[in-house]
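Here is the structure we will look at, set down as structure tokens.
The complex appears here without one of its protein chains, the remainder shown in place.
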Amino acid sequence: MADAPIVEVRGLKKTFMVSHAGGTSPLNALDDVNFDVMPGETLGLVGESGSGKSTAGRILVGLIPATAGTVSLFGRRITGRDGAAALRAVRSRLQFVFQDPYAALNPRMRVGSSVAEPLEIAGKLSRRDRSDRVAELFELVGLPKISTDRYPHEFSGGQRQRIVIARSLALNPDFIVCDEPVSALDVSMQAQIVNLLMDLQQRLGLTYLFIAHDLAVVRMISTRVAVMYAGSIVETAPKKDIYAQPQHPYTKALLDAVPRPDPAFVRAPVISGEVPSLLDPPKGCRFHPRCPLVMDRCRTEVPRLAASGTERQVACHLFAERN
Amino acid sequence: MTDIGLEAIVSTAGLAPPRRGRSIRRLFRHRSFVIGFVIIVVLALAAIFAPLLTPLDPSAMKVRFRFRSPASDFIFGTDMFGRDIFTRVLYGARVSLFVGLAVSVISGFCGAVLGVVAAQFRKLDAPIMRLMDALMSFPAILLALGIAAALGPRVSSVIAALTVAYVPAGVRIVRAAALVVRELDYVQAARLSGASALRIIVRHILPNCFSPLLVHLTFIFAYAILAEAALSFLGVGVQPPLASWGNIIAEGRDYATEAWWVMLFPGIAISLAALGMNLLGDALRDVLDPRLKGGD
Partner (left out) sequence: MAAAPLLAIRDLTVQFRVDAGWVTAVEGVSIDIGEGDCVGVVGESGSGKSVTALSILRLHDRATTRIPNGSIVFKGQDLLKSSKRSLRGIRGGEIAMIFQDPMSSLNPVLTVSEQISETIQQHQKMSGTAARQRAVELLDLVRIPDARRRADDYPHRLSGGMRQRVMVAMAIACRPRLLIADEPTTALDVTIQAQILELLRELRQELGMSVMLISHDLGVIAEFAQSVVVMYAGRVVEQAPVAQLFRRPVHPYTVGLMAAVPKLDGDATRLSAIPGRIPGPQEDIPGCRFAPRCGFALNSCLQAPPPTELVGELHTVRCPPQVLALGDVNG
């Protein structure tokens, strides 16, 4: 049975105008991004800084407008003309969990009020019902009900993140974009929150777009993984495949670079160079200056995402040639 | 190792009991705050309870007693009309402190509204800020002088003139804070939930711009008192027989050598009030600033 995807992104492009010493220049944050998110799955979106993963996440929920391309949520196109109306219609079905638990809650509002705010705005419940729902949400994320009267500064980072998650669940969304939700937390707290997110997914039938730079965390929670580099997706595959047999040279380099908690592990040689400046990206494949397998074609022609194997897509000339 | 998922409740051992009065207690531990607070409270009480502190009428002219130097019957001495300076300073406190309060509150309110509007609505930003720039390009005293002269010399003109002169600084401060707050995640979260622009401004942006504005307003209070004194001194402020610290000094100007006490005591009062407010403002800034980052 083929379910319709919850999210469909086609040809997404985003350019920021940045002002600097010489004037303003366009910064190519996203270039021709294509991916789907199917109901019930967790798509892990990984990349280093400058990959555009956070920008993509925010465009998906309408916090930032797209420059070009289409984004469809639940079958409704939220980009372009009438996009704002479509977004309003589906807004209650999507949500966003932010990275920094210290910035995601209004320090002047009690946490109970912060969590109740989406309910207040939707306006469908009475005050008593809202308060019941907030208590229910607190319980759902493992926080004591009596703490709804406190202010954010009275909680630790991990507890604040739970509150942020509770707020995101207020209106029973179907799809949640999690933008580095555990990056700012300690290891022991990370484990708790990742477990919480997985439990909630099972219990409430949620679909996640999980944005992170930590490959190990992504591996735990995702069903499929998309790897981004300098504004485009370079590889998409089911979790098992991508970690066991990465195809794109960047994916390989990324996995090679992660330090393992095992002193006996011998690492492959480190890749050189840095993420390119997005103000003046390299021509052709943006990864070519650092790629150990670079060919002539890579310097001039941008590789497109193409199928490589049953459920995998790779944007690399090496694999395009094979197909 | 046991797991935390939906089952166990996270230990509440870490949730300290609510510390509502924490900021206030911290303020009182600050020496400058205590000194400033005491000064202002004493002045305010003296102003409010003036009739209880002196049986005399500030406008009562008793030529028999003119130019008495400070002594036990007239603590601050008398002026050229025989009016008791102590009484006049007390009643003058009412006017001067009221002007300070009114100017800071009103300019703060206008500054907050304009500042947030400028930060939130890009199209209005430029016109508002250019207007503020234009106002700021006049030295505050000259601007106030012009407005007060145009409106006629009375307390309300002084308040109006000084408010106009000090609004731009408030707008700058609130706008700067609002621009920062606007980008924070909790504002984005509210946008995501469909919050209206008004709701975002009132519930999220304004409350979090309050701290820098409050500190600024304590300094405006001090400036306003000084400026009122200057305006009254120049003759465009409060007119005698109504007493204000500034016009007491103004009247005493011609008799500076014979009756120096007429200028001295209101001058001390002005300095004390300005000092008190500055100390309050400094302490507030120290206590509030790190808190802006969200607590420990």
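Side notes on the structure shown:
Chains: A and B, in written order; residue numbering restarts at 1 for each.
The working rule: contacts are C-beta pairs under 8 Å (C-beta built on N, C-alpha and C of every residue); 3 or more make two chains touch, one makes a residue touch a chain.
Keep in mind that what you see is a predicted model, and the values were worked out from it rather than measured.
Considering the whole complex, the residue from A:D32, A:E48, A:E120 or A:E301 that touches the absent chain is A:E48. Note that of A:R88, A:R127, A:R203 or A:R267, the residue touching the chain absent from this view is A:R267.
Which of A:G57, A:P101 or A:G158 touches the hidden chain is settled by the complete complex: it is A:G158. Interface note for the absent chain: among A:R110, A:H213 or A:R297, the touching residue is A:H213. Although one chain is not drawn, its touching partners on subunit A can still be listed: residues 48-49, 156-159, 186-192, 194-195, 198, 213-217, 219-220, 243, 253-265, 267, 270-272, 274-275.
Operating definition for what follows: only the chains that are shown with their structure count from here on.
Subunit A and subunit B have centres, each the mean of its CA atoms, that are 48 Å apart. Every residue of subunit A that touches subunit B in the complex is listed here, in rising order: 58, 61-63, 88, 91-92, 95-96, 98-100, 102-109, 114, 117-118, 121-122, 140, 142-144, 147, 149-156, 158-159, 162, 164, 167, 171, 192, 195-196, 198-200, 203.
Against subunit A, the residues of subunit B that register as touching in their complex are 3-6, 8-10, 12, 14-16, 18-19, 184-186, 188-196, 199, 203-204, 207-208, 294-296.
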